[in-house]
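This report refers to the structure that appears directly beneath it.
Our next item is subunit A:
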Amino acid sequence: MQQVANMPVGEMGAKAPLFLAGRGLSKSYGAVKALSDTDFHLATGEVVGLIGHNGAGKSTLINVLAGVVARSGGIFEVLGRDAGDWSANLARENGLRCVFQELSLCPNLSATENTRLLHPALKGFGWKQRARKTIQSALDTVFPDSGIDVDRPVGELSLGERQMIEIARGFSVTDSPVRAIILDEPTSSLGAEATRQFLEQVSRASEDGISVILVTHRLGEILAVAHRVVTMKDGLVISDQFNDGLSRSELVAVMGDLEPETRERRDAVVRDVPVFSHSSGLGDHDIELHQGEIVGLAGLDGHGQRERLRAVFDAARVSGLPVAFVAGDRVSEGLFPLWSIRDNLTIRSLSALSRGGLVSNEAADRLTQSWFERLKVRAPGIATPLLSLSGGNQQKVLFARALASDARLIVLDDPMRGVDVGTKHEVYALIRNEAETGRSFLWYSTETEEFENCDRLHVFREGRSETILDGERIEPNAILEASFGGLYV
Partner candidate 1 sequence: ANGLATGDTSTKRIAFSNSYAGNSFRQIMIKDFERMAQKAVDEGKIAGFTTVSANNNVTEQAGQIQNLILQGYDAIIVLAGSDTALNGAIKEACGAGITVVAFASGVTEPCVHTVDYNLDSYAKAELDFVQSKLGYGPANILEIRGMAGDGFDKRLHEGVVKAMAEHPNYKSVGEVYGQWTGTVAQKEVAGILPSLKKVDAVLTQGGDGYGAMQAFKAAGRDIPIIIMGNRQDELQAWKDQHIATGYETFSLGATPSVSQVAFWTAQQILAGKKVPDFVEVPLLEVHQADLDAWLKVVPEGGVLDADYDQKIVGQIIDANIAGTELPSVAAPN
Partner candidate 2 sequence: MSALTRLAPWTYGFIAAVAILIIMMVASGVGSLGSVLSTALIFGAISVVVATGQMFVIATGPGNIDLSVPAVLTLSAYAAMTAAAASGGSALVGLVVALGTGMIAGTLNYGAILALRLPPIIATLAWSFVFQSVAFNFGGEATLKPPAALAAFTSFRLAGVQIMPICIMGLTAVAALTLTRGVWGRRALAVGQSEAAAHFAGIRVKRVRLVSYVLCGGAAGLAGYLLAGFTGGAALNMGDTYLMEAIAIVALGGTSIAGGQANAVGIWGAALFFNLMGTMLNTFQFQAGMRFIIMGALIIAIVAIVPKPKVR
């Protein structure tokens, strides 16, 4: 049933030489086999889309290919030669670049200085000017008009801007050419326009003979640029298909999920007295949340949605309304790295689980177990350390933390980042169900399709909620027009 590509073939169908080939690659973390006996190859100029469930082993495979994680077994060849003890340094010398899932910039350095990390050639007299030129021209190529100040510490930039810098840096060239680039969920915090620019860059690079591995849960991106789609599951490559007219549902099916039918719009929410209402003081629209309502914050990336979201959260907390937050930037704002799934999940509900200031272990276990099962978290058990889960599964636990709490209002900060398609649809359904029970949601997202789940939408422009879209008016074109302002209103 699957079409397996044994021979590497470039876009034009001609035989292209292999850039890299691995056979029997494996990697174990203790008892967990994150990668078991997997073959993988990449031809020059080829764009491979790598997809699979959260925890399928994509990042692990990539880390092994990039030389960042030492493989536990398998053979590894680059340009036909045995790579032996492959390392990050060797990878760099062979022209292999990597953009990792967790951002790999130094927050205290500027984009210019961060560029120096990747390029040993940038040293000696005048290195800074050369570095600035290198990154600036890369940025101008990949993301024209991004307006990013390359001399500002990247820690002061938004997540999306940082991701742009990291992508541009991956494509930047000094003395040695880029031969291949691996991108692990590079678009997870990019807005629509930047994503489009990025995909164009991937195609351009491929035409220049650069090989690309693109890992993403946004299947549309894969369909748009990949020559070949490799699907992983449980540490194994389960399918390897040429992208000659593949469809979204075919990919979903390979992963073992069903594409849900287009769902019906929910019954209109009764809007009497809002559960919570927040005014920015800027004279723009107040954000009102009614019982059972899902309100979205849309707009171009970086136009004040996140700030407003946080302001609402802080204000709701101060007002005493039970409120919970699901962080998209889970590493720095969501998870407690030393703790198990259970401790991470129950931290928001300690008061409810305790008597006389002491937490009941049984109650905590029960609560965790029920959500663990409801969200189908892939882990050996609730005592597993959260960090040993794959990114998407960590995100599910953060969802569970909010849903298991007593919160009447749940604030979602681009929460689907890194979550696989199957899970996403489960979570959408869950959110709608919870809304039916009377909970309200405030939802900021970088993925426009997600707003279809909303009852009402605030579209932001330049830090203000400029437009409100309701019910049927929530559709991509309307959102886009409102985002650019004027045209529609």
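FYI, a contact is a pair of C-beta atoms (placed from the backbone, for glycine too) under 8 Å apart; a residue touches a chain by one contact, two chains touch by 3 or more; residues count from 1.
Here is how the candidates were picked: all candidates are chains of the complex that A comes from, given by their letters.
Everything numeric here is computed off the predicted structure, so don't read it as measured data.
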{"item": "For subunit A, as assembled in this complex, the candidate in touch from 1 or 2", "value": "2"}
{"item": "Residues of subunit A touching candidate 2 in the complex", "value": "313, 317, 323-325, 327, 332-339, 343, 347-348, 350-351, 354, 357-359, 361, 385, 387, 401, 405"}
